[in-house]
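Shown below is the structure under consideration.
Note that this complex is displayed minus one protein chain, with the remaining chains in position.
Let's look at subunit A:
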Amino acid sequence: MIEFFAARVYYLVSFLLLGVGTYMMIGSPNLVKKVIGMNVFQTGIFLFFIVIAFVEGASPPLLTAPAPYVSPLPHVLILTAIVVGVSLTAVALGLIVRIYDEYGTLNEEAIQKVVGDD
């Protein structure tokens, strides 16, 4: 049982991050913490991709290095996904600044009280 989990510890950690991120987004009333939760969630997925490229004892994908090689494709994909994640965080933080200007608070429940259910 322990070996089963020990061999898959990276996958466990990345899916644990997905859970933690989801919980932060749902559980925390603070809008900035919700965005951080979103980032944690995405990081879990990034780590998942990095883990699937890992090959025991392999070298980087260079012609001069001996085979077997690590697959470079997931890393390239994740670079793109990280850029997307940064852009999303930027837009989210911009929106949060506007919400703070408007309502003077970052607490979702407090805003809900002011505007009613919308």
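We adopt the following convention: a residue touches a chain if its C-beta (ideal position, glycine included) is under 8 Å from a C-beta of that chain, and two chains touch if they have at least 3 such contacts; residues count from 1.
Assume contacts and distances are computed from a predicted model.
Per its UniProt record, the hidden chain corresponds to "Monovalent cation/H+ antiporter subunit D family protein" from the list "Branched-chain amino acid ABC transporter permease", "Monovalent cation/H+ antiporter subunit D family protein", "tRNA-splicing ligase RtcB" or "Hydrogenase". Panel shows subunit A; residues 22, 25, 31, 34-35, 38, 41-42, 45, 48-49, 52, 71, 73-74, 77, 80-81, 84, 87-88, 91-92, 94-96, 98-99, 102-103, 111, 115, 118 of it touch the chain omitted from the view.
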